[in-house]
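Below you'll find the structure I mean.
With one protein chain withheld, the remaining protein chains of the complex are depicted in position.
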Amino acid sequence: MDAVASFVAQLLNGLAGASSLFLVAAGLSLIFGVTRIVNFAHGSFYMVGIYAAYSAVAWIGEGPGYWAGLVLAAVAVGVLGALIEILLLRRIYHAPELFQLLATFALVLVIKDAALWLWGPEELLGPRAPGLRGSVPILGRQFPSYDLFLIVVGPLVLGLLWLLLTRTRFGTLVRAATQDREMVGALGVNQAWLFTAVFALGAMLAGLGGALQLPREPANLELDLATIGAAFVVVVVGGMGSIPGAYVAALLIAELKAICIWLGVVEIAGVSISFSKLTLVVEFLVMAVVLVVRPWGLMGRPQAPSRNAGAAEAPLRAPDRLAKAAIAAVVLALFALPALSSQSPYVVILTIDILVAVLFAASLHFIMGPGGMHSFGHAAYFGLGAYGAAILLRATGAPMEIALIAAPLIAAVGALVFGWFCVRLSGVYLAMLTLAFAQIAWAIVYQWDAFTGGSNGLTGVWPSAWFSDKRAYYALTLALVLAGVFVLRRILYAPFGYAMRAVRDSTLRADAIGIDVKRVQWVAFVIGGLVAGLAGALFAFSKGSISPETLHVAKSVDGLVMVLLGGVQTLAGPVVGATLFTWLHDSVARSTEYWRAMLGGIILILVLLFPQGVAGFVRQVVYGRREAKGGS
Amino acid sequence: MLLDVHALSAWYGAAQILFDVDLGVRRGEVVALMGRNGAGKSTTLKAIMGMVDRRKGTLAFMGHDISRAEPHRVAQLGLGFVPEDRRIFTDLTVAENLAVGRQPSRRWPDGSDAPTWTPEHLYRLFPNLGGMPDRPGGRMSGGEQQMLTVARTLMGNPFLVLLDEPSEGVAPVIVEQMAQMILELKGQGVSILLSEQNMHFAELVSDRAYVLEKGQIRYTGTMADLAANDEVRRAYLSL
Partner (left out) sequence: MTARKPLLVASGLSKSFGGVKAVDGIDFTLAAGELLALIGPNGAGKSTTFNLVNGQLVADTGSIRFGGREMVGMKPRDIWRMGVGRTFQIAATFASLTVVENVQMALVSADDRLYSMWRRAADYRRSDALDLLDLVGMAGQADRPCSVLAYGDVKRVELAIALANQPKLLLMDEPTAGMAPRERNDLMALTKSLVVERGIAVLFTEHSMDVVFAYADRIIVLARGRLIAEGAPQTIRDHPDVQQVYFGSGKTFEKAAAAKGTA
């Protein structure tokens, strides 16, 4: 009886948790449907919702005003969303999808520091809701009445949204714009305000989702990325753009988590499995399974190709004399660097970081640009390389040289397995599946204390004796990074690189000339993983220790930002982007407490000024606009 | 002049597609914009609507300056656009597709009523659509979609309809229906500017013609004159 009661209690708990998750996901889905923007800042809206509710309730005072405070917080977040849409997003609707993503990621950074400035670094737990402070006995257990209220909110909002979308003119326009916003405009509908309204509505839903959590969860600055991860999963599992799908997915995931907690540690065939530890990955496991079985999510459909994919990429030309001279000058300067900077040893350390970042970014660019696969989880292969090297060194006592060879192979095996699933998808779904695999890898590393050192990571990962001097290790890193970048370039100029671009440009045509599209993508994915693994191993030996952060989602996002900053359509892009990003990160972080906001601001400025990326911009200036395309 | 276009130039990205195009449509006229593929016909229609990356020139519609107006503003003034690739909202039903296009009824500047369309009215004009108001746009045949895209634009009660290549890529039997539909609309007082490659389709329905080549107007005249002018037809229409 008690087991049943605790089971039911966990199920109800899951239902209550599903409501807020659904609100956030529904908003994300609506915004994506109409504006085609994957709003990375949606978790930030949720976070601001809790903070705003905390302040609003403190300001109005408790009692009936409590509820007004929650609503006020949601509306405030809605207004914030509208402002962001009008001031920023309107300028970038015609930019390529990935640039929009970069801009919304910059917003995450800015909003996080704004919250830090306004509310401080401490966690803030709000008061409990008046009238719902008690609990209700269910099967002999006390269940919080506020959670019962939350259970009702989910379906209620779902119903209201459904009515709004199917029974009102606004809803018809939203659904039409989801398919073809330009055509809606040509029929006399002011899209600008439709977009603003949808964005505000989506932000408000996220804000409401946050505000409703006020009595359950303390407001803190980590909620943004945690929430956006969960919301992405819900939206993708449910099917992009499907509101009922988001509800079903939110329920499914919340309930599976509840069941895992209830199961606790279970003995199966002599092996004890901790299901409660699985809660960290259960949503990503669900997403991986759903995407493999139903590639468009439970209730979604294939996405229409974006109407503004950006200008067609210019054909790959062999570097001319100017470019070759520039490359030679940079390489020479890099080899001379230790001698030139003997007065400031930090320069060498920073340059090692930059070189590792360059190799990581180049490997991501390889699959993202020419390969056309937008990976959101590339850190998984960086981390596999880093951990592979570290574990090999510590467990078998193999020297660094062996570890440096083996680590990329370990990462490649990871990419071989994960990639097999990923190349079956495309677009946002592929991005999300790569993210899911990276999260799973991260969770395993984070929890497997005995093997990976858990959250503490591993220490004592030092290079062999003759590379222990930083300058010697610098030379090794430089040589390997140059070799890695050179090999990637060489492949791109070879038939395989052409096949990668062919597959990206037109799967239809590629298939019709006998190219096995998925196989080409799979091989490219593995090569990208292999090189990322080398970068990870170099990183591990440069630091002497590693932590699960090497394969955290933030690391994957860093890679994306580097590639996009430099420009995805140029081979020099990842090199320029990684250098700029690492240097900015380093110098900004040392000069201000609010380095994230600074970095976000800089990214936003770059996005607005250099929509082709920095390297793309330079190429345009140097080579003029003669490569610009035409056609009616 | 209902629509008066002067020195219209248009660009996609860095590429200039139109060069100083002048054209006009009077009340009650059907005007054909002829030219080869890639001559700039679709671009002209889109540029009038404001649906290109960049444009320059003076455009006036019913006395309003629309040189800088956004597409929705142009449509609200009573200029309807029927795209070449149909662009039906496939997730929406026939009735919902029509609802998206709905705009208030209009009056001519002289106070008389302009043609006004209701779904019932349109279902009579396109009986195929009348039989399936609740069918999703995606589950219709190509010909039915072609009808729906015209009907959807008519829901905006336009004074003038820009019709992009109505005869392209459909069976002869649908081409015939499109021609009859244009003549019927004309009879109801709707003016039409259509882009067309099919000389005899244009000849059947139009009063006047412009011929475009490489983004420039090469010929202006009545449809009958153009039909008789072998030289122009050979030079610019590759007939």
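By written order: A and B. Residues from 1 in each chain.
Quick note on the criterion: a contact is a pair of C-beta atoms (placed from the backbone, for glycine too) under 8 Å apart; a residue touches a chain by one contact, two chains touch by 3 or more.
The structure displayed is predicted, hence computed values, not measured ones.
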item	value
Residue, one of A:Ala269, A:Val293, A:Ala339 or A:Ala512, that touches the chain absent here	A:Ala512
Contact residue for the chain not shown (choose from A:Gly270, A:Pro315, A:Gly397 or A:Gly460)	A:Pro315
Identified contact with the non-displayed chain, of B:Gly28, B:Gly63 or B:Gly169	B:Gly169
Residue in contact with the excluded chain [from B:Ala179, B:Leu193, B:Val211 or B:Val232]	B:Ala179
Identified contact with the non-displayed chain, of B:Gly38, B:Pro133, B:Gly189 or B:Gly221	B:Gly38
Missing-chain contacts mapped onto subunit A	312-316, 318, 490-491, 493-499, 501-502, 504-506, 508-516, 520, 523, 627, 629-631
Interface with the unshown chain - residue positions in subunit B	15, 36-38, 141-143, 167-176, 179-180, 197-201, 203-204, 237-239
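Convention: only the chains that are shown with their structure count from here on.
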item	value
Residue ranges of subunit A in contact with subunit B within the complex	169, 172-173, 175-176, 178-180, 182-192, 311, 625, 628-632
Residues of subunit B that touch subunit A when the two form their complex	12-17, 38, 40, 42-43, 49, 51, 70-73, 75-76, 81, 83, 87, 89-92, 96-97, 99-101, 103, 152-153, 156
